[in-house]
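Attaching a single structure in structure tokens format; questions to follow.
Only one protein chain is missing from this complex, and each of the others stays in its spot.
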Amino acid sequence: MAGPATDSGSSAESTYRSARIPLLVPTWVMIGVFLVLPVALMAVYSFLTKEMRGGVIWEFSLAAYDQFFVNRGLFGDEPASLEWTYINVFARSIAQAGIATVLCLLIGFPTAWFIATRPPETRGVWLFLITVPYWVNLLIRTVSLRFLIRENGPLNDALMGAGVISQPLALINTDFAVQLGLFYSYLPFMVLPVYAAVERYNFTWSEAAADLYASRWVVLREIVLPIVKPGIIAGCLLVFIPSLGAFLAPNLLGGAKSFMIGSLIDEQFKKSLGNWPFGAAVSMILMSLVLILLLLYARSTARQERP
Amino acid sequence: MTNAVEIRTVTKVFGTFTALHGVSLSIQDNEFFTLLGPSGCGKTTLLRMMAGFEEVTQGEILLFGQNIAALEPNQRPVNTVFQQYALFPHMSVIDNVAFGLKMKGWPLEKRRIRAGEMLEMVHLSDFANRAPAQLSGGQQQRVALARALAPQPKVLLLDEPLSALDLKLRQAMRMELKQLQSETGITFIFVTHDQEEALTMSNRIAVMSAGHVQQIGTPRDIYESPNNRFVADFIGETNLIEVEVEAVADGQAQVVLPGGHRITTSSAARDKGRHHLSIRPERVTLGSPGVGLQAVVEQVIYLGTDLQVLVRLEGGTAMQVRLQNAARITVPSPGDAVGLHLEEGAARLLSD
Partner (left out) sequence: MALRSVRHYPGFFSVALICLIILYAPLVVVMIYSFNASPSLTNWGGVSLRWYFDVFTGPEAPRFKAAAWNSLTIAILASTIATGIATAAALAMLRSGKFKGRSLTFALINLPLMVPEIVIAVATLIFFTMVGITTGYLTILIAHITFCIPFAYLPIAARLQGIDGSYEAAARDLYATRLQSFFLVLLPLLAPGVVSGFLLAFIISLDDFIITNFVKGAGMETLPTAIFGSVKQGIKPNIMAISTLMLAVSILFVTLSYLINRKGRKGP
């Protein structure tokens, strides 16, 4: 990524000094007005009172957060206790995203390593093949997966035809289908950063370790993994974060039980059933989670860059 | 006594390129042995095969009598000092040094003590807890040495370890390496393209070029009695003159210089005909005309410790002569007629 700490301060690097402000105004306006301001408004909305037919009444209220965290019984008259319904949705989403991330890592690391150790010509072809699916519409990919793994779909047909199974596998509408979908959606996001890290890895380190009596797998554990860790962490974040708020995979592949944060938020904005302040509050909580993760990541990389 | 390393007609092929053509050599125990040659001569490939990073295409490598072809690098009792040191960036200096011991299953306490001793030996005790990136090139180099020596390998392989250092440090490290070798008694196999490095440190040198060993011998042998043009030209400076050999016997030859002058010289060649004669420029002195080889001074270049004098022999052959810039010499001028005197060992007839 083109980070901010890149200019060398030479005069050639400041050709556009006088035009700086006009050059930046469009960016500031677009992102400021159409992203930062909306997010701020969303924060405000989460503290407003809901209106029955969708929308809000401009009256301060903690009802949205109260609904999320506090259980007062069906009629609101029981003593307050912790509400588990929505926390469970978050926990399940975190678990689903976490499992998808682990799957991505298990397949993505060996793939990235394998690609990075090819000669340059074939390396390009492999990278190209890995990136193509990323460019294909996510909805179409998810629909395709749903088609492939459905009860009497091609996968079950093939497995039964080959005599591997006698009954079709019940894959579709399960948690596993969602994990598979998330894994399938974001696998390239794991391979690419890990590949970038392995490409920078100096294979002489492996030779030195092998020379000092470390076996192949010990080299992997003691030398390779610690050194390429930043790439692995970046890959994990790139898979985990979009998985956490994913909408398509749980919606198209999961069953009623695989309800995730994305669907929870989406429901709050459906025509008449909606509860906008609650939807805004859930969004705020999701965004805070993600930003905390990113901050932790930024801090850990900053620490590593210090000598 | 068995040799530390025995290389028997080893060939290495990469795809269509043959890096080594049936190389054979033996390295004795407790020897400082150098593989010397220009880049691409196969010296590093040979070293990497001893370490176990490259497979031997043909031939065999014995380590103290044992064939090591099938052993993985981690199963070989040899350690390597890498050209760019390859210190593990995520470990402290002391952890780097202790790594080999840890892999060999030494208990923590013992390996701490040993790594500490190794660091002391290379004068880096104060840097034990630094990260490798915080050290200078020379310090990193010494950590790499300590790391490779810590498990007490039977043979230490050094792959151009000094090439990344600046001149002053390089010269100091030569002495240190030589001393370490005699202190530890470990066989050192040193790869370099720097002939000065090879001459100052080695017990014996193998000069390599294009996948062949050209000559093996002590530094003195290699310098004073080169076998062929490549060795004579690669080690030190020399004048190569094509001559006619009239007679050759018992390592002595009678040759005719282009100007018709006849001299007797030690010879690596065994047959008559046209061969090359190597004349070391610092073994030639200038005298008065009429005595020795007749020549005319063309140019005098001042080099500080030396003077380089370019002369042209009677037959039209150009030659260079080195004079020590001592107080007593008379500096010749262009156009002077001089007589060249070849000192003992100045000339050697080469085999090709």
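Order of writing sets the chain letters: A and B. Residues in each chain are counted from 1.
One rule holds for everything that comes next: a residue touches a chain if its C-beta (ideal position, glycine included) is under 8 Å from a C-beta of that chain, and two chains touch if they have at least 3 such contacts.
No experiment lies behind these values; they were computed from the predicted model shown.
Trainee: List the displayed chains that the omitted chain touches in the full complex.
Mentor: Contacts of the unshown chain, counting the full complex: A, B.
Trainee: Of A:60, A:75 or A:135, which residue touches the hidden chain?
Mentor: A:135
Trainee: Using the document's definition of touch, tell me which of A:94, A:159 or A:220 contacts the absent chain.
Mentor: The single option touching the absent chain is A:220.
Trainee: Just one of A:67, A:96, A:111 or A:258 touches the chain that is missing; which is it?
Mentor: Of the candidates A:67, A:96, A:111 or A:258, A:111 is in touch with the missing chain.
Trainee: Of the residues listed, B:33, B:53 or B:99, which one is in contact with the missing chain?
Mentor: B:53
Trainee: Considering the whole complex rather than only what is displayed, give the residues of subunit A touching the chain that is not shown.
Mentor: Against the missing chain, subunit A presents residues 1-4, 6-7, 9-17, 19-20, 22-24, 26-28, 30-32, 34-39, 41-42, 45, 55, 107-108, 110-111, 113-115, 117, 124, 126, 128-133, 135-141, 143-148, 150, 152-154, 157, 183-184, 187-188, 191, 203, 206-207, 210, 216, 219-220, 241-242, 244-245, 247-248, 252, 261-262, 265-266, 269, 276, 279-280, 283, 286-287, 290-291, 294.
Trainee: Please output the residues of subunit B touching the missing chain, sorted low to high.
Mentor: 52-55, 70, 72-73
Methods note: only the chains that are shown with their structure count from here on.
Trainee: Where the CA atoms of subunit A average out and where those of subunit B average out, how many Å apart are those spots?
Mentor: 57
Trainee: Could you pull out which subunit B residues touch subunit A in their complex?
Mentor: 51-53, 72-75, 78-80, 82, 84, 86-90, 99-100, 103-104, 131, 133-134, 147-148, 151
Trainee: For a test of understanding, state which residues of subunit A touch subunit B in their complex under the given definition.
Mentor: Per the stated touch rule, the residues are 202, 204-205, 207-216, 218, 222-223, 226-227, 307.
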